[in-house]
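Only one protein chain is missing from this complex, and each of the others stays in its spot.
To keep things simple, chains are lettered A, B and C as they appear, and every chain counts its residues starting from 1.
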């Protein structure tokens, strides 16, 4: 199940310590100029080693585009791509061959498949998400022609949080700090927390908020293709994601209908619209023209720089001590991944809706 | 997109005030005795009018099974079924034809499709979920042969909540009270709250917790078919669902790795296992043999028994006042729906995993 | 695998002697007026007992539409439908419970599923195709708005054949004779052959030719969604179909490129077009604007009105003698089924192409 989407589809492959990761983008509309700097910028955003907050591994992550593009424009044919794994130290991982790292996928992969590539998590490594950022970059190229924009930002680290649901942040500030939080003051607090956690050899979780603007009314296919369901599946397929909500989400579940309901009224142009947006831009599974906003909860990184008790594959008790280059907090680097998944979901639904609308 | 699943698939159809709702279950394994009393019991659990807490509509909801069963046993052929809509008062809804009810799907359906069946919400009515309960009942019949059980219960109504994440409740008590909460004392408080909200013409949201036991290791297909992603899509396709998390979910996102990680150890039989279950039974997207637990957040019911301002389809301002039979709280009746969706996800993944395991 | 299609999808259920057959049409564009007389006419064309050439069973085949239509127009929601099985004589089939009819699906169903509904072939009965005609009728309703027409006719019975590939027949004559052959003289010969075969208690095979006109350029999704591949899958899913070709097909495979190639030139309006149509309207898997024509080969009906040796389910040798009402030739009644499958394929590809074209 390494393919995602219905009309716009991404298929990914690759382990962290194999020769390369990569994928195939299928269903990309033809005639779209390929924005290579933007693509490479998305890679850079996901890359390790951007700041002291993230792992120091220096991966080049140069995307090679192998097909589906002709003279700088998409052709409608599938876009194959690979990124070589240049920074491999497979021997570093030999000690993990017969050991289950706590809260990693080592045990479940071993049991499900009967064997596993133990080096750096193999297929379960977050390096796989690199391919999603490539797919998301192409989706963004198409969506931007329709005025649809996708933003995400770190909205919580540990207990330091922005307003739990969409407040009025200046999203242009997101990229001005290493945690990718649009509130500079809160960002500093988050940074400080991450540094402190890192110094203790520990890790910390948090949430990312996504915001989608410029959507037309009508995306989403009831009943099982509800837009919220598609976004949920996309987000929950990201490594370490443990929760998703949109609109007022879990907070709204504590409230009354009289507070939550979005009354209809008329906008300045006299068009029907909702006067509030507690629904988060989706009603009955279909976009209503308002901003979609959602949250994704990430558990703390499982790799700690301190000893943890565990067992070996043959059932002996042992201790696992990671060392070296690991993120104390996945949030900053997960921001572009959340955006990428959202972009692919929205483009897919855009195409599906376009197929039948005003037939 | 009215089909759900890969190998075990449910396709549903039907509006609340058309002749019938129903569906087709495809991929049901052959040779499973059909437990009709259980099936009808699941219908009864979802049915309106079970208690003073839920709407008083008396729908018979008698399922007619039309195919795929021979002499009481499934044949492996698709199971078509219908439930007639017996309690229709279409004329009651004439006033809704040209009006957008707040926080309903009226507006988005009208815009997406250019027309809509306005009677009782049409396709967007929660009556559609009846077909899911049929699908879920068959999935449960298959799963029970493998020792897999699916339970759900109301874990929060407004601000009255059980422990936010899986506590040690006696799930046999869930069905002993009308809110379907396994803690009788909390259940009473929830009931009291719902009555009070109802008396005020208002509604209230809440959360349902699902628990899956008896799972083998190995269900879930990385990367996009991660078990958490499949469950998320299933739950977020339910009417009024706005959030999903599993394991320690949003709570865990505030914590440190040293607290969240599940250390591996040996169970009494000497087998490798995790010594805690913060992961909620899923690691790397694959079931690890522990109990899966998850939450679904439901917004408050949008239909209030009090006047709300809104607009008509031609943009005139008006007031909408619902009256009569409506749930003040969707939670109790959503419990069997959550179970049904979970059962279908798990059976589908069970079959997918079975296809390739130990090839 | 009882669902067919990507955006326009038909799911079918039902056995020949269960309560009903039926299905769900999903992805039907909204706003299409439902042509009930046409729908019922398509049912009548497939129905047994239309002439002395076909089985005398008098099935009413009245379609009940259960959803997806509001005030005579499609809503974009799934269209559920059932047709009750009124003419059941299940007891007639008791003798078949423990017997494998030659060249039927009795043996393979029994082995695959461990049990089977033996009455009249159960799920493997051609009665299932009734649901396809419902799906096809709705597809035709949508396609006709775009000027796309689907025709099929009997092109061969035994060795009596029209030109093997698309000749210039007046398709308006197809429905003027019971074999549905557009050449009245050949039709008489076919009729005569079928009567003779029937009198001998035997059956006879043949071919149906399909013709699709009014297509725009651009339908078909290389590489695996080539239009010819989709049509092939559709046709080969029909009971008793054993072969498919399009354009010059098998005949063209005996020829040279210099004879087969379709040279490009200009039409009267000065547009680029092929000057011949050996390709059958599809090049590189994509419609080129010309007429698509294809053939489907049907084996002779397996049920003979003469004794045949066979074995019982427990391995004893016996003799099977069918009696009563059986088609000596499936061709006339298969014509509407071929059209239905073609219509669904074309609408599905029309929608898929529309999703991305001129993005």
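We take it that a contact is a pair of C-beta atoms (placed from the backbone, for glycine too) under 8 Å apart; a residue touches a chain by one contact, two chains touch by 3 or more.
The structure displayed is predicted, hence computed values, not measured ones.
From the set C:95, C:176, C:255 or C:321, the residue in touch with the chain omitted from the display is C:255, counting the whole complex. Listed residues C:169, C:244 or C:350: the one in touch with the omitted chain is C:244.
Taking the complete complex into account, C:279 is the one of C:16, C:174 or C:279 that touches the chain left out. Against the chain not displayed here, chain A makes contact via residues 1-3, 9, 11-15, 18-24, 26, 30-31, 64, 66-68, 70, 73, 75-80, 82, 112-117, 122-123. Seen across the whole complex, the unshown chain contacts chain B at 6-7, 27, 29-32, 76-77, 142, 145, 222, 351-352, 354-356, 359. Hidden from this view is one chain, which touches chain C at 1-4, 12, 100, 102-109, 111-112, 114, 123-124, 128, 156, 158-159, 197, 202-207, 217-218, 220-226, 228-237, 241-250, 252-266, 270-272, 274, 278-280, 283-288, 297-304, 306, 308-311, 313, 315, 317, 352-353, 357-358.
By our rule, only the chains that are shown with their structure count from here on.
Remark: chain A and chain C have CA centroids separated by 45 Å (rounded to whole angstrom).
In terms of their C-alpha centroids, the spacing between chain B and chain C amounts to 39 Å. Centres computed as Cα averages put chain A at a distance of 26 Å from chain B. Multi-chain contact residues of chain A, defined as those touching 2 or more other chains: 222, 352.
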